[in-house]
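Complex shown without one protein chain; remaining protein chains in place.
On to chain A.
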Amino acid sequence: MMISETTVAAVADTLSKQEETVGGWISHHIQNSSEWHLPGLPLHLPHFKPFHILGMEVDLSITNHTVMLWIAGIIVISLFVFFYDRRKKVPTGFGAILEMLVVFVRDEIAIANMGEKEGHRFTPLLVSFFFFILIANLMGLVPLFSTSTSNINVTAALALVTFGATQIYGIKQNGFIKYYTSLVPHGVPLLLWPLMFVIEIMGLIAKHVALTIRLFANMIAGHIVLFAFIGLIIIFKSFLVAPVSVGFGIFVYFLEILVAFIQAYIFTVLSALFIGMSVNPEH
C-alpha cells in the first residue's frame, strides 16, 4: 500500500516534471535568447551593457532574433540583387516570379488601396514589408533558424513603421490640424465631437496594435502547436503516438507555410490600407 502510494506519487512527479520540461522546451524554442542553438555549437552572441533613455532600459545586445532579422534582410536583398537580371528585357525563371510578386504588390495592394499616384510612391515600402516579413516568417520553418516575427517586439516595430508612415505622410499631405480633425467622420453633432475624436484616436492606436498582435500571434501559435504535437511523444513516452504526432506535425508545417504567406500579405495590405486612408482622408 505504502509502496504503491509512493510509486504513484513518484510517477506523478516525474510526469509533471516531464510536462514541465516539455513546456519549458517549447518556450525555450520560441523565445528570444542570447545564443544561436547550432547543433553541438551553441553560438554565444555579443552582449552589450544596457543603457537608459527616456526611463527605458535599452538593451542592444545581439540576440537570436536579431540575427534572424539580419539573415532575413540579407536573403531579401540577395534575392533581388542576384536573382533578378536587370539587363534582360523579359525576365525568366526566378526573376519572373520576383517580378510577378512585385507587380502584384504594386497593382493589387498599393494601387488598389491608395490610388494610382500614392500607390507608385509607396510600392517600395510595401514590397520591402512583404518580402521581409515573408522571409522572416518562412525562416522559422527551416531547421536551425527561428522566426523573428514570433517576437512581439519585432512585429510592434514593423507596425510602428506603418503607424509612423500614416502619421508623417498624413500630416504632410493634409496639414497637422486638418489631418487630425478629419479623423472624425463628417456629420457628427458638435457635442459628440470631442468624444468621437478620442474614440478615433483610440481606434487609430488599436488598428496598429491589432496589426502587431495579428502577425505575432499567428507566427507563435503555429510554432507552439508544432512543438506541442512533437512533445506529445515525450509526454506519452510511447512510440505509438509518433505517427499521429508526426502526421499532425507535417500538416501543421504545411499550414505554417500557408500562414507565412497569408500573414505577410495581410500585413502589407493593411499597411497599404492605413497609409492610403491617412493620405487620402474620406470627405
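Here, a residue touches a chain if its C-beta (ideal position, glycine included) is under 8 Å from a C-beta of that chain, and two chains touch if they have at least 3 such contacts; residues count from 1.
The criterion applied here is as follows: contacts and distances are computed from a predicted model.
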Protein that the absent chain corresponds to, by UniProt name, given "ABC transporter permease", "Peptide/nickel transport system substrate-binding protein", "4Fe-4S ferredoxin" or "ATP synthase subunit b": "ATP synthase subunit b"
Option from A:66, A:173 or A:280 whose C-beta touches the chain left out: A:66
Candidates A:56, A:177, A:190 or A:240 - the one touching the absent chain: A:56
Hidden-chain contact residue, picked from the options A:114, A:134, A:156 or A:226: A:156
Missing-partner contacts on chain A, residue numbers: 27, 30-32, 50, 56-63, 65-66, 69-70, 72-73, 76-77, 80-81, 84, 86, 89, 99, 102-103, 106, 120, 123-125, 127-128, 131-132, 148, 151-154, 156-158, 160-161, 220
